[in-house]
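Every protein chain of the complex appears in place save one, which is left out.
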Amino acid sequence: MSDLLAGLIQNPGMLLIVAGVIVALLPGRQLRAIAALAAIIGCYALLASYGTAPMDAPVLMGESTLFGLDLVSIRIDRLSVVFATLFFIAAGLNAIYGWLHASRMEASMGLIYAGAAIGGVLAGDLLTLFIFWELAALSSVFIVWGGGTHAAFKAGMRYLVIQVGSGMALMAGVALTVAATGETAFTAMSLTAEDGSLNIAALLIFIGFGVKAGFPLLHFWLPDAYPRASAVGAVMLSAFTTKMAIYALARGFPGEDILMLIGAVMAVAFIFFGAAASDLRRVLAYSLNSQLGFMVCGIGIGSELAINGAVAHAFASVIYKGMLFMAMGAVLTRAGTLRAAHLSGLYRAMPLTALVAFIGALTITGVPLFAGFVTKSMTISAAGYYEHMLVWLALIAATVGAVNNIGVRIFHDTFMGARSDAAKVSGDAPLPMLIAMALAAAICLVVGIQPTLLWSMLPFDYDYAAYTMDHLITQMQLILFAVLLFALARRFGLAARPRDGVLLDVDWLYRVPGRIALAGVVRGTAAAWHRLWWGIQAGVARLVKGLYDTHGPEGALARSWPVGFMALFTAVVLGLMLIVTFVAY
Amino acid sequence: MAIPGLEQLPVLPVVIPLVAAPLTLLMKPGRAPWAWATLVSWVTFVVTLLLLEAVWVHGPVEYAMGGWGAPEGMSAPIGITYYVDLANALVLTLVAGIASVVFPYAYYSVESEIDHRQTPAFYTALLICFTGLLGVTITGDAFNVFVFLEISSLSTYALIAMGARNDRRALTASFNYLVMGTIGATFYVIGIGLLYQATGTLNMLDLHQQLMGQSNRMVEAGFAFIITGIGLKLAMVPLHLWLPNAYCYAPSAISAFLAATATKVQVYIILRFMFSVFGFEFAFLEVALNAFIVLGIVGMFYASFVAVFRDNVKQMLAYSSIAQIGYMLLGISFGTVDGVAASLIHVFNHALIKAALFMGVGCVVLRLGSSNFAAFNGLAKRMPWTAWGLIISGLSLVGVPLTVGFISKWKLMEAAFQTQTFIPPLLIVLLIGASSLLAAIYIGRLAYAMLLQPVPEDAEPVKEAPHLMRITMWIMVLANIWFFFQTDVTVGVATRAAQALLDTGLGYGGAY
Amino acid sequence: MDIIEFIVGRYNYWIFITLMMIGLYIVISRGNLIKTIVGLNLFQTSVFIFYISIGKIVGGTAPILVGSYKADDSYGEGYGDESHGAGEQTSGAREGLHDADGLDIPSNSLSAEVPAGGAPSAVSGSLHQMPDTARETAAGMASGVNATYDSVADAAAQGAEVIYTNPLPHVLILTAIVVGVATTALGLALAVRIREAYGTIEEDELEAEDHFAEFGVPLHPEQGQARGGAA
Partner (left out) sequence: MLSLLSPEMAMYISLILPIFGLFGIMLADKVPNVREGVTLVTGAIVFYMAIIVAVAVSGGARPGFEVAEIIPGLAIRFEVEPLGAMFGVIASGLWIVNSLYSIGYMRGTHEKHQTRFYMCFAIAIMSALGIAYSANLLTFFIFYEVLTLSTFPLVTHKENEAARNGGRIYLGILLGTSIGLLLPAIVLTYVLTGTTEFTLGGLFAGGAEGPILMATSPVIFVLLALFAFGIGKAALMPIHPWLPAAMVAPTPVSAFLHAVAVVKAGVFGILKVVIFIFGVDFLAEGWAADFFLWLAAFSVLAASAIAMTQDNLKSRLAFSTVSQLSYVTIGAMLATSMGVAGGATQIAAHALGKMTLFMCAGAIYVAHHKSLISEMRGLGRKMPFTFIAFIIGAFSIIGLPPMAGSWPKFMLMWSAADAGHQLVFVVLIASSLMNIVYLLTPMLRGFMDPMSSGLKFDKDCLAEAPLFCLVPAWITAIGTIVLFFYIEPLIAFLEPVTGAIGFGG
């Protein structure tokens, strides 16, 4: 076994990938689900056996050498372990959720995807990270394609292009780093070099991370692809890619100031897109993107509290966002559509799902006793404590936005009110889905009620009390005010439900002008070449024709001449020779 | 020279076939003249080999005809001298060698192409032609060159005309060749006359001594006449018009023999005159060399283009010969040891190549009665030995490695790179490459027809060519490969020969 | 220099060139094979004349030794100095030629007077101006008698008194005449065979027939049997 493989295979994520390949070969959905769950539990057991380690004293395992570089397949410290654990939980929930509905490809690729994400967060060096980074892209695109529609296919292509682009940027950055330093260890780096100039290597890596983290302008793949996956697929997608990027940012760029700005923009801007989206999973996707802004902000602030907050929020986000995607998946499974305009009053048919959605809404809006409250307040506190007023404001605004997007749009508009035609469905979500949603909801509640359980897993020991009066009042004021605001707005028709249609985002840039430009360049190049090539061929043909006319059997230069002509010619040549000799002499 | 018993060696290559020729005429038609001619060619070949060896070991050999050498104290010999250095020893060996393979080859081809009763005459003419070619090469006397030139030419006209039984165009071709050849020879004689008038000598080495540092209009005019005359015999573009038809309609064996030897001997004469007789001090030499660059390149391309479009393989090969002469001229035109050596090497190698090719075509003509491309379709299935022989020697013509053609091309390119001319060396090399490519096209056409075209459906089954023809042809084909590996004979001898020629041309070493 | 003398003095060249041109013109312009051969013959003949004329000296005699040896110091020494002397002499003579204006062809004035004074005049410009005539004569005689060098020198010295015509060009041209005859014979024979094979000896007709045989179409359909591109 090669050194590289021997190193990688110790990574639980890698084992999960292998399990994913095996699962692909198994017959029957149930069997695949059981095998997947078993693999997840087994791999988690392996991870658990590695224990954990403090941030400043990581445990390194699975070492190998490649190109003279030291590769570390596993780094165990609290940051990586918490993300890995989170991903295992998500993978487990996904396996349960998709028990009956995951296709062969989704079951297998979901496992590989989870494995890649777990492998990625455990990776101790940039090259290993790159491998898992790309694997995550590779496996997740199949999940997008699992949507099975032409739209899913095209979105998947776009998704893959941008994801691979992210991986390539990472690779380029790694290559530059390696060439400059000979080091591949994945540690904190800075966008500014020591002499104050821009660190190109770090910038490339930063962009690579940023794509997956959904930085503004680099985010378009997210709301593009997620809504087009299948019910099961979207849940899978929501968990890993972006959180993996959050992990990478937390590891690589903690306290990078620009992240605060980026995070703030993300947190706020995507609220509006979410509000305008008509597909409910699209709403969720934008909301997810907005929530990522919280985490990015936290990482940008860079204090121990802020990092903890970002990680904790990532944890909560995976669970509740997954839960909301599950709920929407259930609706999709039953109702066959997620067009906001067509759905309302679903609670009658799907009460349990409605409950889950409600819990999700409570969590994301940060209602006390739910996970969102404790995790969000950490980041907001960190921002406040350090007087990042702008960030603080943005985060507050994002919370308000979440009230509208999730509380109003996802929960209220979909489940409450008059029952639409599309909402006349046969029953509540299937049992495995319900179980998965219930488990997620339970986690949200447990974390919300007993946050110290999560605290103990966070990277830094920081004594943070979520349930202070200050936090409670601030948060409740915010939520109630926001609900009131939206209620009034709705009453006066200021916030109408979005109609069906394409929501134009940055993706417009590449969908329309970009596509036209690219197609122009491609077609232009190809046409130029073809014209040149035909030109060459035609030129050669003409040349041959011309040569044939002169040199062919009947050509003047090749036919047989009468002897008189030959003699004349000889005489002329002689004359020329004589003239030349006489002149030259 | 101090080889006991071999004092008469230089004269033997001329005397043996010359004496043998009339005897041939007395023989009964059939095998006897052929066997006799073959025997003579073999003996001559052995003699030339000995001569080559002697020259290689002992340096240039001089032989005064009838003992009329240079009187003591005088530089010039009185009578005709045979002067053999490495350059002409190489050509001599080549001519005799080719003859010793082509003569045996000729039997079946001649039987089928020539009236049975005429065979003694045919072999007589062949031997006379052989004599003439050897004589031209060996003699050190400028006028004697003319005599031998005409001996070989006259017999050649006759030999070509004998192809008339197959195709009456042989007659017109021969007639045209006769007129042109005579004009060429006459030009040459005029040139010699002018030189004689200017120097009072006909001995080439002595001419060189007399001409050293001298240039006047008489000499210049002589030079012009000689170069034009030899150029005509050489088929130097644009004086090549007679050659294609002559080679095409001649009997196959004659095509093979002439293509491999006649023009090669002329190249030697040009070399001899330019470097050994006129020399570098001759003011016009450089102009001529520059002209040769242009003529060589033009010939390389022009004739190759024509060859590409020819539908008759013999004509194609004839034009190819003209193109190949371009290479030789190019080598000469560099005026360097490497260049002249490359030229001599190509003289040798191209003789092997063209002999093999024409012999192969001869086999096809014997069996299929035509040398048109159509006859070659699917030949690899019908006559595999012939076809593969043609392909290998064709590749050699292109200059594919593992064949002698590659050595020629290599040395020529090497020489070009080392030469400063008014055309940049790289350009010359690229042009050589490009013209090789044209050779690749016409040979490729032939190979494609033989290998990949289907046999015509209405074609009658044919046998392979007789063993004798196949074996002799394959001797040539294998020589094409052998001399790739064994370059001592070509590169070694040619380089030394070129060195000697140029030393003479520069006015030191060499001569006496 | 008087232009008339220039022209008249080289009349042998003019004859030679004119004949040559006539011959060549016939070859070029006549399509009839026999006429071509006639032209070729003329062409060759002109060369014979050229050769013979360069060897001829007015008043010169056949190179048979006459008279007896007269010691002439300068001349004898000249030859006694072996090739060196000969070389000097030749080069000197050549310079003389070179200085001659006009065509730069050494004047080969057949009409020149034979000056008195023997040896030196043999190399002077006004006499027959083959620079090495004497030497060649000597050589030729030496070969003729197969003599030792001394006797050659003697003979040369003796011969210097008598004006000899250089025999070598004549000898050479005898050979050339033989060649010419052979060529003519062969050419005529070929013409006969061509006539047998084609039924004509007109070149344009031959060409047209060959063309038709090769390409299956007439050479000049619009002109019938007109002559091809030679004109």
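First chain written, first letter: the chains are A, B and C, and each begins at residue 1.
FYI, a residue touches a chain if its C-beta (ideal position, glycine included) is under 8 Å from a C-beta of that chain, and two chains touch if they have at least 3 such contacts.
In this text, all values refer to a predicted model and were calculated from it rather than measured experimentally.
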Going by the stated contact criterion, tell me the shown chains that border the hidden chain. A, B
Looking at B:Ile407, B:Met450, B:Ala479 or B:Ala500, which makes contact with the chain not pictured? B:Ile407
Which listed residue, B:Met212, B:Ile423 or B:Leu451, touches the chain dropped from view? B:Leu451
Selected residue (touches chain absent from view) among A:Gly182, A:Pro351, A:Gly546 or A:Gly575: A:Gly182
Of the residues A:Ala526, A:Leu543 or A:Ala556, I need the one that contacts the missing chain. A:Ala526
Those residues of chain A which, in the complete complex, touch the missing chain: 2-5, 8, 64-69, 127, 130-131, 134-135, 137-138, 145, 148-150, 152-153, 156-157, 160-161, 164-165, 167-169, 171-172, 174-176, 178-180, 182, 200-201, 204, 521-523, 525-526, 529-530, 532-533, 536
Even though one chain is not shown, chain B touches it at residues 398-402, 407, 409-411, 413-414, 417-418, 426, 429-430, 432-434, 436-437, 440, 444, 451-452, 484-485, 487, 491
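Everything below uses one rule, namely that only the chains that are shown with their structure count from here on.
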With chain centres taken as the means of their Cα atoms, state the distance from chain B to chain C in Å. 29
Distance in whole angstrom between the CA centres of chain A and chain C is 100
Per the C-alpha centroid definition, the whole-Å distance linking chain A and chain B comes out as 78
Touching at least 2 other chains, the residues of chain B are 175, 179, 183, 216-217
For chain A, residues that touch 2 or more chains besides their own: 553, 560-563, 565, 567
Any idea which chain C residues touch chain A in the complex? 24, 27-31, 36, 203-204, 207, 210, 214-215, 227-230
Touching chain C in the complex: which residues of chain A? 553-554, 556, 560-565, 567-568, 571
In the complex formed with chain B, which residues of chain C make contact? 24, 27, 33, 36-37, 40, 43-44, 47, 50-51, 54, 82-83, 86-87, 90-91, 94, 97-98, 103-106, 108, 130-133, 135-136, 139-140, 142-143, 146, 148-149, 152, 168-169, 172, 175-176, 179, 182-183, 186-187, 190-191, 193-194, 197-198, 206, 210, 213
